[in-house]
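Missing here: one protein chain of the complex. Every other protein chain is in place.
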Amino acid sequence: MDDASVSPPTPPTPPGPPARAATPASTNHIARAAIIWAVCTAIAIVVFLLVAPHVVEWGILPAAASNRSDEINTVMWIFTLLSIPVFFMVVVFGGYAAFAFNRRRGRAGGTFLPSRRLPVVWIIISFVLVTFLYVYGLSFLNQVNAQEGNNPLVVNVTGEQWLWNFSYPQYGNAQSTALELPVNRPVIFHIQSVDVQHSFWIPAFGIKQDAVPGETTTISATPETIGTYVVRCAELCGLYHAYMETPVYVVSAGDFDTWVHAQVTPVPTSSSSSFIQPNVLPAEAANRASWRTSSVAEG
Amino acid sequence: MDTAVPASGHGEHAAASHIDEERKVRLGMLFYVLTDVTFVIFMLVAYPWLRSYNTDQGWFPFQHMRLPDQGTTVTLLLLMVVSAVFYFIGYMGIRAGNQWILRIGMLISLVLMLIALVGQIRFMGSQQFSTGDGTFADTWLLFSGYHIYHLLWATFLGLGVTHRAFRGRYTKEKHLGVVTIGYFWYWAALTPILIFILMTALPPKL
Partner (left out) sequence: MRKLFPSYLTGAILAIIGYIAGSQFVYHRIGSDNQPAGPNFTEQGMVVGFALFFIGWLIGIGALKYPFTWLLALKDPDHEEEMRLAGKDAGIIRYFKFTTDHKVVGIQYLVLVLIMLGFGGLGALLIRSELMRPGALLFPTETYNTIVTMHGMLMILATITFFIGPFGNFIVPIMIGARDMAFPRLNALSFAILVPAIVIFLSIPFWGYGQANGYGGGVQTGWTVYGPIATQTGMGMTALATAVILAGFSSILGAVNVITTIITMRAPGMRWTRMPMTVWGIFGAALLAALGTSSFAVDLLLILLDRIYKTSFFAASTGGNAVGAGGGNAWLSQNLFWFFGHPEVYLIVLPAFGIVCDVVAVFSRKPIFSYKMGVLGIMGVCVVSFLVWQHHEFVSGWAPELRFWYMATTELISVPTGFVFLVLLGTLWRGRIWMTLPMMFALSFLWNFVIGGLSGVFLSDVPLDVQLHGGMFVTAHFHYTIVGGALMCFFAAVAYWFPKMTGRMLDEKLGWIAFWGIQIGFNVAFLSMFIAGLQGMPRRVADYDPAFATANFITSIFAFLLIASVALYFYNIVISWVAGKKAVANPWGALSLEWQTPTPVPLENFEEIPVVTSAPFQYTQETVEAEAAAEPAAGQAAG
């Protein structure tokens, strides 16, 4: 902005010999940058396609053990593929400008003024991209909600500080602190919390649902691969949140029947953390009862 | 959060400049009142929320709990509304250049508001229920407490405006303080109406 008292900008640099001649205007910078962009994008996509099939075995993604995992991985591939050109768009054009138009190259600059077309094209492309991602995500949205499925197994999950309790109402309320599931049978989890908020997360199944005190939330999945996985708490729930995890055993239907009938008597609670015993094991029972006992008495 | 900011001018030296001082102060005060409005709105959200979820029948657990007296609620509400009306009369007075209408209007509105303040504190203290008697009781106490906080600010501002009115600080041309504090005053009178609608007009028992 100019005003009467403002002189034209005076560069701070000391005077010296004149700059080199400006880059010839004939150089088609946009075409060059576009080629670099296309090459980078192509390389990245090829690398990605080569790497993608192996990420599970390399441990970058958790094992895909349920019907939900594949969907999630597919969505992730599509999103990553679409992100690559966008990312290189910004980085290549920005980086190219930073090098090619650096004033050390002696350019005079200042010629690329706004055209009316470019913003419109930009808006249209970004809307199209976003709309595609949205519609694509939407098509998976229903499957996120709890599905009834065929002959589902109901598991009541109760989060408490700092362990998970599971009960199987279809099997005489058999109780356990480790989750055992039959393979290829839909499971519906009814999740509750007795104290604060927890989040029931089985990374290998691709499901997560908060356990909210006073409410029951649901989520479903169908385990498809026999193996041992893990339930984690994904919502900071106090002192031993880091240790609030418990194994998930996906077993054959026969094994599950044997196991679940052996569980009819409630097992004593013990935190069977799969990897580490905390320094101080939570003395759950005493602690839980002592929380604000005085206020309970008055209320 | 709170809004009540003494809206004294920035100083005369800038009066000759391009800046519209009156507009600036009015706009600033409106924004401060707006932030208080958002605070109240978010607080009021607790009511429909807790009522509709009614977790473990915790909204109104004691069916025989004595409710806040409706007559007192309405009286306190009317005190605030009448106070705001008198404030407006005082403002119209100074707009017409009449100092005495301003002074009497301010004085009456201040006195009414002080009565409302004392009454609200006594009313809140005299309830049979307390915190921990269900979320209806909790929200009632929360809103009443916040209303008292409003009234304390209004007392401070009202004392200032009335005092300055009696000192003849406001003129027909220059009465910005009356205008801007009026914004807060009318809003403070509106909140008990909102609280009344939620707490008394809607039956608390589900």
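Should a chain be cited, it is by its letter among A and B, assigned in written order, with residues numbered from 1 in that chain.
One rule holds in what follows: contacts are C-beta pairs under 8 Å (C-beta built on N, C-alpha and C of every residue); 3 or more make two chains touch, one makes a residue touch a chain.
Computed from a predicted structure; not experimentally measured.
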{"item": "In the full complex, displayed partners of the excluded chain", "value": "A, B"}
{"item": "Residues of chain A in contact with the chain not shown", "value": "1-6, 8-20, 29, 55, 59-62, 68, 71-72, 75-76, 79, 83, 86-87, 90-91, 93-95, 97-98, 101-114, 118-119, 122-123, 126-127, 130, 133-134, 137-138, 140-141, 143-145, 160-161, 191-197, 199, 201, 203-204, 206-210, 212-215, 217-218, 230, 232-243, 245, 274-276, 278-280, 283, 286-292, 294-296, 298-299"}
{"item": "Hidden partner interface residues of chain B, rising order", "value": "1-2, 5-6, 8-14, 17-20, 23-24, 27-28, 31-32, 34-36, 38-39, 41-43, 45-46, 49-50, 53-59, 61-62, 131-135, 138-139, 141-142, 156, 159-160, 163-164, 167, 169"}
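Simple rule for what comes next: only the chains that are shown with their structure count from here on.
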{"item": "Whole-Å gap separating chain A and chain B, where each centre is the average of the chain's CA atoms", "value": "46"}
{"item": "Residue numbers on chain A that touch chain B, as the complex places them", "value": "214-215, 295, 298-299"}
{"item": "In the complex, chain B residues that touch chain A", "value": "53, 55-56, 132-133"}
